[in-house]
Each structure stands twice: as structure tokens, then as C-alpha cells.
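Missing here: one protein chain of the complex. Every other protein chain is in place.
Labels run A and B following the written order; every chain starts at residue 1.
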Amino acid sequence: MVSIQFFLALAAILFCIGLYGVLTRRHLVVVLICIELMLNAVNINLVAFSSIGPFANITGQVFTLFVITVAAAEAAVGLAILIALYRNRASIDAIKQDLLRW
Amino acid sequence: MLQNAWIIPFFPLIAFIVLLLFGKVLKPYAPYVGMVALGFSFVASVVVLVERMGTETFGAAVEWITIGESTVTMGFEVTPLNAMMLFVVTSVSFLVHVFSKQYMREDDRIHVFYAYLGLFSFSMLGLVLAPNILQLFIFWELVGLCSFLLVGFWYFKPEAAAAAKKAFLVTRIGDVGLLIGLILLFNATGSFEYGAAFEAINNGQVSSGLVTAIALCIFLGAVGKSAQFPLHVWLPDAMEGPTPVSALIHAATMVAAGVYLVAVMYPVFQSSGTALTVVAYTGAVTAIFAASIALVNTDIKRILAYSTVSQLGLMMLALGTAGYVAGLFHLMTHAFFKGLLFLAAGSVIYALHHRQNINEMGGIWRNMKVTSVTFLIGALALAGVFPLAGFWSKEGVLAAVWSHGDPVLLSIMIITSFLTAFYMFRLFFKVFLGQFRGDPEVSHPRENTKWMTVPLVTLAALAVVAGVVNSPLSGYALEGFLVEGLTLGDQAHGGIGLAALSLFLSGAGILLAWVKYGRSQAVGTEHSKGFIKTLLVNKYYMDELYEAVVVTPVLALSRVLQRFDRFAVDGTVNVVARSLRSVGKAAGKQHNGQMQTYGLVTIVGSIAILVVAFMVRGYFG
Partner (left out) sequence: MSPQTVFFIIFSVVILVCAVLVLALNRISHRLVAMAFCFFAIAGMYFLLGAEFIGIIQIMVYVGAISILFIFGMMLTDHRAVGFGPERSQLHKVFSFLGVSTLLGMMLYGILTADLASSSEPFVGSVEAIGLELYGNYVIAFQGVAVLLLAALVGAIVIARKEAE
């Protein structure tokens, strides 16, 4: 079996790619996608520990289910916000959204 | 009444506070507020004076500060000297208040003026009543402050503002001397109280060198306040203030404070022959120095100012030559006739719409009889003509100098007497006799109202009779009153010979003035342009000397320090400020409202913390 370190390293790389995307992409839908990527990286970690970790047990998979649920909810609400935003400001460019300033 | 003497300064203080708070509302009545307050003070001081003649010295004090073993008290004291000073100050101050009502009528800030006058009177009266030198010092500084405010009352005139500044700064030199002196005195004797301090000095607890140092430091304060040479330069410039203020400063309050200080500290001076000699010579030099400048000056108020400086010099001379009573007697009579002269001059200036050059006056006698007559009385008194007040007091000074026996001092005294008579009558002839030479617009000045003339007449009466109190006619009553409780040497009395000498000098001065300025009515301006004249017109170049020796180097030093301050200190501060501002600007730029920027800052910050933790503690702690 493949050593657990490789799974963890894969998850870390995936997480970092997602993080970089969140910080730099300007299309807000892409930002949301990158958040999903980060969540998936976490899921890989959880499942890897659950299967071949030093203390393998079922809890990690249960948590993965929770994470997926939360991610689904987050994606739904996030996209709803995006649609409302686009309707009001006619843009989903992250740079143009500077409401936080005020 | 003696135990309630403390109330005398508080009437003017109340007037000051009332005018300060409600001045705007009370503006038309401000003069009455001041007059009523000073009237009460005057009545009270008359009562105190009369009562004091019958009883003992009264003093009362409350504990103020206790430092270790020593206790500083605040209170008041009614000695003969105080009682006399109270009378002089309140009477002159009251008359000045009355006079000012008319003189300052058109001024928009008359309520402020009366408020300052009240504060001035309060300070001087408090100074006189003080039972210890620390309290005296407090009021001494208050007097200085008030003179600053009043001399600079017309602060919108640059000369007035400069004069006020000069008065404040020059007297400050003396004040520092006084402060050093009283600290030395306290250090040496352990007390600020006059009685305790003098006792310690008389018992020989203080080395003679130290006593001299203390006396000279205190005398430095008196030199500043009483405008003695070489700190006299502020007084003529102080003429920029309103004329009633000049009268008050010159007659009763500010300059009298210096002489009063020497008188009240007289036991210290008596213990040091050197100090007395310094006092005498300073007075003598001042007297002849100022009198000679007065010979050529052309500003009516400045001539009187130099005359005041000269007369104060005579008082110091008398005090320095053991003529304690003579000096104080001259202080008193001088207060009356110099107050009179200034108020009369003020009357003339007011009638001529604030013109002060005597070359543009003349012939006023015909139009302003009361002013002219009272001015003549004042001039005669100042010149020392029998039987006016100045005759008796000047003769006392002359007697003191004569019995002291120093030929230099005596000759200076004689010359000064002569010069005094001469310059006073030069002034009189040029202003009141002859033809009017000034602006035709004001060629027919009218006599002023009763508000001005009544104080003049009152002061004139005082100038006539005040001399009697220390004359053979009253058996030297003032001397008997003043020397009580003091151990003084015999007070010298002039005989018939000295009186004749004094009269001769006055007569000669008046006659010379008549020959030079009175007889030929047409003489308008002096023509001689000799070296001495130039020297005198420029006041011995004292102002220029100070400018070169003190002002310029100080200014140069200040400029260097300012450079240092601006470039080194400010530069450092500015660098700090600018760097902070640029940090702020850079940080502010990050605050652009974009979540990705915020996210980046947050993530990078967290990572930085992680990196630091990692480097410090290793990966798993």
C-alpha cells in the first residue's frame, strides 16, 4: 500500500493550489471553486487517516460526510450571493467588490 | 481698624473681579466701580494711619506652608512705614481713578483699563502690607505683571507693545536678583519674616560677606523696579501707556516699590557698609544721569519720566547715606507732586488730542488756567521752592548727603538739584508760555472737566502742604513716627545754611531756564548741536549699548539655537513623524475594500507567525 505521507502531501499541494486560487483569481465563481478544492483537500486528509492512519477508524469518514454537507450548503449560499451581487452590480469581478471598505 | 487693615487691598481686588466678570455689562459704570473701591480703601487707610499713630504695630499671620522646621506664613502688618505707604498709594491711586474717567472716556476697553487699575492697586497695597519677604515677592511680581498689562494697554500700537515687553524683561532682571536675595536670606537666617531675619542678622549669625551679598541682590530687585541706573531704560519707554497709568506707576506704585523694598529691608543694608555705599552711588549716578537727559528731551511725558528716574535716584541716595527718613519723606512728597505733574501733563495731552512734543506746544496758560496753575505748583515743588513739599524733602536729602560727608555725592546732589529746577522750568516755559507752535487745529485747547481738574487741585494742595509733616514747623513729626521700632543713626536735619543753598540752586535753575526759554517767547527749537547735546538727546546711547551688548548676542545665540531646534530636533521629530505617516499611508493603501487583499494579508500574517513559531520551537512544539 502507498504510504500515508503521499496522500498527505497530495492533500497539502491541492490545498495550496486552492488557496492560491482564492487569493488571486478575479472571477468570483472561480474563487468559490477554489474553496471547494481546499475542502476536498481536507477530505482527502480525513479519509487517508481514517483508512491507513496510525489509528485507523471510521470517525474520519463520518467527518468527511459532514464536510461534504457543509461544502454543499456553502456552495449553494455562495452562488446565491453571487447571483444577487451580479444582479445588483453587474459584475462578478473580485476587484470591483470593495464594499468592505466602508 | 488695625486688625482689619487687610481689607484695604481687597476693595480694589473686588473691583477687579467685578469688572473682569461683568465688565462688558458695566462698561459705562466701570469708572464708578473703581472709584468706589479705591474710595473705601482710601478711607480705610486714613483710619489706619490715624489709629496707628496712637498704638503699637499690629501684625497677624496664618500658617501657610510648613517645610521641616521652617514655617512660612501669610498675613499682614501695620508698621509706621506701611501705614504711610498705604495712605500715599490709596490717595494717589484714588485720584488717578477719578482722573481716568475723563481721560479714558473714549476708549472702548475702559472696563478692562479699570480692572487693571484695580489689580494694580491691589498688588501694590498687598506688597505694602506684606509681613514677610516671600509674600512681598509675590505681590512684587503681580505689580510687574500689572505694569506690563497697563503699559501695553494700547497693545495695537507697536511701540506700546514693545515698551510693555521691555518693561517686563528689564524689571525681570531685578526680580531674579530679588529672588536670589530672598533665597539667600532664608538660607542664612531660616526665616522670611522681617523681624526674625533682621534679628538673626543683627546678632551676627550671618557673615558680613553674605549680608552684603544678600543686600546687593535685594538692591538689584529695587534697581529694576525703581528704574535705577543701569536698568532705568524701561521707564521712559513705559510712557507709551495711557498717561494716568504713567502717573500711577511713577508716583505711587511700581517705582515706589523699589524704594519701599530698600526701606523695609533697611536693617540688612545697615549691616553692610558696602551695600549702603553701592545704594548711595547708584542713586547718585542715576540722579544726575537721568536729570541730564531730561534737559534735552522733547516729549512732555518722557521729560517727566526722566525726572522720576532722577528723583528716585535721590531717594536711593538718601537711603544710602543713612537718610532713612529723608528718602521715605521724599518718596511721599514726590508721589504727590509727580502724580500731579503727570496728571496735569495728561490733561494737556488730552486737550491737545494726544500730542506730546513740547516743541509743538506753548501758550497753554491762556486757555487752561487750572491745569497750568497746578502744573506750576508741581514744578515748583519738584524744583524745591519754599514752602512747597519738595523743598522740605529735598532739603532732608541734602542734609543726609551733607552729613554723610562724601564730596562726590554732595556735588552730584547739588548739580542734580540745579538741573532739576532747570529742566522742569524749561518744560514749563515751553509748554505753557509763549505762542502756540503746534497744529493750528488744536490751537485753542479748552480746560478739561471737573473729573480732571479736581484731582489736579487735590494733588496740588497735597503737594503744597505735604512737606509740613517733616519740617521744623511740625517738629519733624514724620521722623518721630517712622523711626519707631528701628535702630537708626541720627537723622540729619538741614540748618538755615543748607536751606539757603537749596533755594539758591532752585532759583538759579529757574532763572537760567527763564533766560534761555522763557524770556524770548519766540524761541521755538534749540539750535546748538554740540557733542554733549547729541549725547544727551540719544540718552547716552544706553539703548544702543544694550542693543549691542545684550540684545544682539542674545538674539544671535537664539538664532543659533533656533537653527539647532529647527534642523536637529524638529528634523528628528519630522523624520519619525514622516516615517510613521508613510507606514500609515502604505497600510492605508492595503485598506482597499477587496476581500482578496484582506485575505492575503491575513494568510501571510498567519504564515509569518507559523514560521516564527516553527523556527523557535520546532515543528511539533
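Everything that follows uses one rule, which is that a residue touches a chain if its C-beta (ideal position, glycine included) is under 8 Å from a C-beta of that chain, and two chains touch if they have at least 3 such contacts.
Note that the coordinates shown come from a computational prediction; the quantities given were computed from them, not determined experimentally.
Visitor: By the contact definition given up top, give the residues of subunit B that touch the hidden chain.
Guide: Residues 596-597, 600, 603-604, 607, 610-611, 614, 619-620 of subunit B touch the chain absent from view.
Visitor: In the complete complex, which positions of subunit A touch the hidden chain?
Guide: Those residues of subunit A that touch the unshown chain are 1-10, 12-21, 23-27, 29-30, 32-34, 36-37, 40, 43-44, 47-48, 50-54, 56-59, 61-62, 64-66, 68-77, 79-84, 86-87, 91-93, 95.
Just so we're on the same page, only the chains that are shown with their structure count from here on.
Visitor: Any idea which subunit B residues touch subunit A in the complex?
Guide: 591-596, 598-600, 603
Visitor: Within their complex, state which residues of subunit A touch subunit B.
Guide: So the residues of subunit A in touch with subunit B come to 19, 22-24, 31, 94-95, 97-102.
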